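Just one protein chain is left out here, and the rest sit where they should.
Each chain carries a letter (A and B) given by its place in the written order, and its residues are counted from 1.
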Amino acid sequence: MKIGKRSLLLLLLLLLLTGCGTKKVEEKKTIKIGVTLYDQYDAYIAALTNKFKEYATAKSTETGKTINVEIMNAAGSQSTQNKQVKSMINSGYDVICVNLVDRTDPSVIIDTAKENDIPIIFFNRELVEEDLERFEKLYYVGARAFESGIMEGELVVEYFAKHPEMDRNEDGLLQYMVLEGEAGHQDAIVRTEYSTSTIEGHEIGLEKLDYSIANWSRDQAKTKVLQILSQEEFPELIISNNDYMALGAIDAYETNYIEKRLWPVIFGIDGIKEGLEAVKQGKMAATVYNDKEGQAKAMLDLAYLIAMDQDLSECNLEHGKYIRLPYTKITPENVEEFMD
Amino acid sequence: MNQKKTPSIQNKKEKKYRFRFPFEGSGQSIQTTITLSFSLLTILGMLFLTVILYNLFNNRMEEKETQNAEQILDQTSMNLENYLKNMRLISDTMYYSVIKESDLGRESIDNEMNLLYDANKDNLVNIACFYNNGDLITSVPIATEKNNAKVKEQPWFHNALVEMENFHFSTPHVQNIFDNTTYRYYWVISLSRAVELTRNGKSTLGVLLIDMNYSSIEQMFDSVNEERQEGYIYLMDNNGEIIYHPKQNLIYSQLFEENNLYHVKQKDGSFEEVFQEENRIVSVKTVSYTGWKIICITPKTSSAVGVYNTRYFLVTLITVIMLTMLLLNQLISIRITGPLKKLTDSIQITDNGTIDQDIYIGGGSEVEYLGNTLKETAHKLRELNDSFLQEQEEKRKSELDALQSQINPHFLYNTLDSIVWMIEGEQYKDAVFMITQLASLFRISLSKGKSVISIEDELKHAKNYMNIQKVRYKDKFEVFFHIDPEILSGSIVKLVIQPILENAIYYAAETMDGDGEIHITGRKEQDDVFIEIKDNGLGMPEETVKVLLTENNRVHKKGSGVGLINVHKRIQLRFGEAYGLIIDSIPDEGTSVKIHLPFVLYQEKNSEKEVRL
Partner (left out) sequence: MSNRRYITILFSVLFIVMVFSSYQMLSGITPEEKVPVSVIVSDSTNDRWNAMREGMEQAALNYQISLNIISTENLSSAKDLISLMRREIELGAKGIVFEPVDDRGMVEFIEEVGRSVSLVLIQSDIEPGDVYSSVLTDDATLISQLTTALEEKYGEKLMEKKIGIVQSVPYQFALKQRKKLLEDYFREKEISLSWRKNNIYFLSDLVEQDPVDIIIALDNISTEATIDSLLELKKEKKTDLFGIGYSEKAVYYLDRQVVDHLVLNNDFNMGYMSIENIRKMIDYGNQKTNQRIDSYSIGEENMYEEEYQKILFPLVQ
């Protein structure tokens, strides 16, 4: 009887203690945010991540909470990324930001998150809506991919209007080359598709010289352009899916010491630092600014609110799940505004 | 010194002694014996079982582990071989379908190379083709060399040209030929071979390089290692150079050591080794063509899901079983010994030394029988005890009577009176005789307080008595002794003849004037002694004789004080029911009283003073 009473008392005490414990958890002082990147060497992703880290430390000093950001690199392997997400969930991360390697294959991550009730913010690489609907704590932060394609197309149209001499052989057609990102990547497909169709929509004749997949890589783009050049083909326009590949194209022309007037007009997307510089120096005609600051900030704010269990309404979620930031056109006229 | 400390030690020793007591066999209850021996047996059996089971399990586990390890090795080596074969296939395709078919001076092989690269992008880092002077012909996906690339110094290049007929797999190294603008460096395993090139119709030698992505192999092995909770697999080349190890970084930093240089010398199969004080099972498998070896390490101490856990599981199981057995033992022993204990508890020794008759009857049939028997015995014992008490009482009374008879005041008074008369009548001689007789009479009747005396003494006593009585009764009767001398040494309860004589005198002498005769005959018949006192007095009717020796004949017509019954009882008390007095009487002819005794040789100790209550 005595023992029974004692253990009952103990149990009560324990309950009380855990009760207190849960109360304390509500006033969380440490937030752990895990980030897994499809490839940390992707210049845009790297820039975005750096901004994210910057905002995180700023937020930490602002709120007095410890915000720990752990960045992992999936290095182009979805299975690695799945493992990373699992291990982060096991180590008690509050929110995990996932930059999917394969946007068509997020099921393992979603299932794991659902099992452990951990919110996930996908970013930059958008998964299909059906997948995002599978669990209420899934969010997406990114931009509207087609918008960037349309803007790139519009930039070409605007440029052509001002500089009709870009049709160097004056055949009325723009011989162009596309530097496409990854095979099957949604952004790549959408950007290529919307940019060319926008140009064609403005009744500018296009002739495709080459279409190369350069995997978002500067070096690979350079190689591809060099190969085109070695085949004695000279495009008048290079439409690149991102700045980094556009820079590769510039590299190719620079290493071959080709006169600037013989260069094609090169367009990029993303507005990374080197890209902006190229625009400023006139090596690149224009680019579309993918708002990495805005995305990084939106991601961090969202992650913070989720981790603190606070109201998400100030994030202006579309359908309660999406944050999409607009693109901005960058031309030599306004490029200064975007440089640090 | 020591002895000063001893009090406490002794205490402890005592406790210890008491502690051990039940195991030592004597003076413990059946329940303890049963429980302890059963428990001991159980524990020993269980321990034995545990050891055997554990060893069996352990061996089986180890066997299974080894099997498992070898299976994993087979699986992994198959995967790896497939992967490597695939790489060789790419190399073959590149060589036979592309390079051999083209004249490099006239056409580009970029597109074909691109195609091959794109199809195997996940596993490849580069495909490149070089002239034998180290100049780059072409490569994918990056075709620009670094300024300071030293192709000719690369081991893969060198090896390919030295041994032209074979493929060459390098150890993992950092790909350091091609330009890159990121800070990324790829770890690759180079597959190189010498190729025959055609350039503007002329054939020269070149080297085809395929850089396999090291991380593909790493992932292959990592996924295996992640599934293994204990132990790991690693990969090394035929020189013992580690290609993959889960703790590669630690090994490079000298924070961890591997026994790879020993393992590389081992043939395929499994063996045990002790490395850094750890017992482990090592399984080796050689990968075909490359001579690489995959090694699977399984620690023996905690193999797989944990013999460690199994050990505790076994212990838990065994203790649970032991606990149950102990409980069962307790139950069984209680069941067996319970009735016995109840029986034992119900046997109460009462104050007067007899067993209480309220005895437990029940339990098993054996115990019930035991109870019944005990009950009966107790009953009989009680009866015996009662009769014994009664006898004691009687004895005391009769002895008191006997005592009384000795000092019959009438007799003394009469005798002394006679002596006075004799002295007054100056019959000094007679007076002296009387006093002598009296003295002798008293000496014998006292007999140092003995209750048994020799027949000789008893007869002497009788004679003394008769002599005195004869004087008192002035020879109104005659006394004749016919004693067989054989019986003189026998034993007799003292003062049994005298009361009979007193009766005889009473009946014979007082009624028969002057011609009363009393015959005292003593003889031996086999082991019995008969002493008959016969008179020729009035005799008694048969009815009187019959009641003479019964209880209700305590009251005497004449107050001689001692009845025959008293004498009879005393003899019986002493020698048993078979003995006593036999009285025959015929009216007007006389009475015969026979004393029936066993012949017991009289010795001093036979007559030791009886314990009186």
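Convention: a contact is a pair of C-beta atoms (placed from the backbone, for glycine too) under 8 Å apart; a residue touches a chain by one contact, two chains touch by 3 or more.
Computed from a predicted structure; not experimentally measured.
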> So which of B:S91, B:S190 or B:S215 would be touching the chain we can't see?
Replying inline: B:S215
> For the chain left off this view, which of B:Y312, B:Y369, B:Y413 or B:F481 is in contact with it?
Replying inline: B:Y312
>> With the missing chain put back, one of B:N58, B:T93, B:N123 or B:N176 would touch it. Which one?
In response: B:N176
> Of B:V162, B:L250, B:L384 or B:I586, which sits in contact with the chain we cannot see?
Replying inline: B:L250
> Residues of chain B in contact with the chain that isn't shown?
Replying inline: 18, 21-22, 28-29, 31-32, 35-36, 39, 146-148, 171-174, 176, 183, 185, 187, 214-215, 218, 247-250, 252-253, 255, 306, 308-309, 312-313, 315-316, 319-320, 322-323, 326, 330
> For chain A, which residues reach the chain that was dropped from this view?
Replying inline: 29-30, 32, 53-54, 56-57, 60, 66-71, 73, 75, 91-92
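Methods note: only the chains that are shown with their structure count from here on.
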> So, what's the distance in Å between the C-alpha centres of chain B and chain A?
Replying inline: 78
> Once bound in the complex, which stretches of chain A touch chain B?
Replying inline: 41, 43, 75-77, 79-80, 83, 183, 213-215, 217-220, 222-223, 226-227, 230-231, 247-248, 251, 255
> For chain B, which residues are in contact with chain A within the complex?
Replying inline: 108, 110, 118, 121-122, 140-144, 178-184, 215, 219, 223, 226
